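The complex appears here minus one protein chain, its other protein chains still in place.
We just call them A, B and C in the order they show up, numbering each chain from 1.
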């Protein structure tokens, strides 16, 4: 961490500040120049509050050099984390597709889709039981019943299940869920993250629409600080001025995250684009960019889907996507 | 609501669609042109899922004409809502300043600040007890103890208190809190909003960093749909590419919200800019733009504040801001 | 185009408006509802000024249904445009890589790179002679001398050349340039676009950092309206709040543009990311998403490059990228 002092700071003020830093366990190196003095703070700065420093009268600016996350940081954990989901592995060279409808609608629907997508190579089944909707008047999901249907589909198709949690108090209902998803809107619901840190279930953590990669890693850090290291990160589009897609899929997040962290990262092209016919090109692009997996919305009857039908591909379209995914995996291997 | 059909839709397909709309209680007017046919859907479209329509094969695009919110909508409720906070009114020409530290640090600190800011005209006291922090290693607030100190300060200074809730399960601790704040990160924590809809306490709802004004009003709608109409909206900066301020304060949200909704809207220049010396110009600008109130961070010793000291003004600086606020209120009256 | 009237508009006002529209050659279909009246305007609305309509007192909102571009519009020109660059084709299934240094530095440098990248399959050579730099104190390019060196490299390596124009008055210097590039900052330099519309040279039009896809197509329309239809569009990153890459590469622009327009679209992963080690994953992703080409910065000695060395790959790294590009092309064929 670097602290740049204001031009007119006295020696005594500087010494007081240095003493204060040393009291926090940091080494301080002083670069005194004609115009400006710079303090290099060396040691564990991850717990230093950068806003607090900026508030000090004699400091012009403070810049962090090392990242404020530790458990999620590749520097301290060079090997890729491999998350094991009932035998299916993701990360460290292992690739998985999570497929399924936006919302669970019925036992038959989810079971049928699970069988079809599993046959095409998607080992994991997704389906929303609790649905975060912008409007209180939109369909909010089948809730507990939806989770039961997911479990029924898993029993038939052999697909571990992934579904979203919106409320800490619902945790008991997620006992048989294999991967608990934290949605984009809850990426900084810190109390929820802390609670999930006390479980041992794999967590699929989606990036918020306006959150930086660094903040995504800090939210992973919240879960990991609680003891749960089974985290899969998911990029699903960020908010920009462009309106031709629902959000802007930030695929460069893949190499950036892989450099900063050891956690696996997957891509959700369905929510990012919001348009079924853009899912295939974006899914293939994600694989080519090195993603550890994909999360794709598949619906047997998208026109009549209860939510987000516009972004769901049909099982036939999914077959085609999956086939090309494996081929691109070979090319970049 | 407008549905534009694809160029090659058959008459039969169109009739099927029209029947489907009518089954949802909507009137349909057809504009058939040489190149395109447009359906005008008239009636209560607030519960129609726009994504679902976009998913239909024969539809090229769907555009909403009327807003999807009702309770928060000025069209259905032309008069300004006035929220009464233990006798202090906000909205409908009534203006209030909420002042206080980012975090409650001690009984003495919060009481001293409450007395000072009340004397300068801030009737309401703010102070964070539960603090949402990006890092799990940063100070997370005094929690229940913080709320007790706020209550103690209120007893001395006579200032109703405003503090943030982060977790539904903490609601019992907020029994003596006068205004419950929903922070920017929880603006779309829908389960929290629903629960707050069942209380009768005034809710201060902050706009999310990447949320549109329309989404802010939909989140207010969540609370109002539950029966609680005491909502104060708060703009506190949105995320853009500009880095010289923490966020970009969107003051045009004031006239936009006043046109769309009857709810009062206040501005938080402290969090928006993140820089104490920009708080005064932005506070005055907010008043000139017609805000119903301000939320300003004041700390008696910003340099040693436990959080966000960089953005807190001193009590003396606050006196100066408040004095000019009243003068600008007179100009625009 | 749809015009929604305000609730309280009189029949006479509406008739005046309808007459006004008809005077502009449009057919008007009226959908009169209990709450709102909607006018569907059918005909050539591309020259109607949407801001002007919004200014009319009796109109609540106006929404465009068809795109305001014609020459660039796939609806009126269903077949892919194929741009021919001295025998090398791009678009309509033809793929090209444009490679070379950010800036031309010397005759030897540019010739050496041209030979290396050509050998790896890049038929076209890029190199900046006129450099748009944020600071007036940064290196601004070798200008005319740079173009001469590019021509010299082309003579040796057989690579048609692509270089950027910044000033209409420089056009005579571009006589032997094969593709004239319009940089992101000049995407809406309309006088420059008009002038380029009068030439017959292929134009590489880069998307501005804050421009929508629709605006990019409107800028292409400026050139095409002048008679020049040889346009290659280029996505090179847009500005968002994310800071871990220089810009955010919007790869979904590829399928969006291909749907809206018949013009070829290429991707520049070097400027988008600003980081050499992210160029490969983003280049492969672009190909998987269906791009018609790539523009990649290659420098024989990136560490000592005069500009943007940080984002240049070495010739060896380029060999590796190109090899995988062809393989992904086969997969998606």
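As a working rule, contacts are C-beta pairs under 8 Å (C-beta built on N, C-alpha and C of every residue); 3 or more make two chains touch, one makes a residue touch a chain.
Predicted model, so just to flag it, every value in this text is computed and none were measured.
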Contact residue for the chain not shown (choose from B:9, B:30, B:171 or B:328): B:328
Among B:94, B:212 or B:314, residue touching the chain not depicted: B:212
Touching residues on subunit C - with respect to the absent chain: 46-47, 49, 51-52, 54-57, 68-69, 132-139, 166-169, 185-186, 188-191, 194, 208-210, 215, 218, 221-222, 225, 239, 274, 276, 302-303, 305-312
Where the unshown chain meets subunit B, residue by residue: 210, 212-214, 238, 240-245, 248-256, 259-260, 272-273, 277-278, 281-282, 284-290, 324, 327-328, 331-332
Residue numbers in subunit A that touch the chain omitted from display: 2, 4, 27, 29-36, 38, 40, 42-43, 60-61, 63, 65-66, 239-241, 243
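The rule is simple: only the chains that are shown with their structure count from here on.
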Farthest chain (mean CA position) relative to subunit C: B
Mean-CA-position distance for subunit C and subunit A (Å): 31
Interchain centroid distance [CA atoms averaged], subunit A/subunit B, Å: 26
Separation of mean Cα positions, subunit C and subunit B [Å, integer]: 39
Residues within subunit C bordering two or more other chains: 240-241, 243
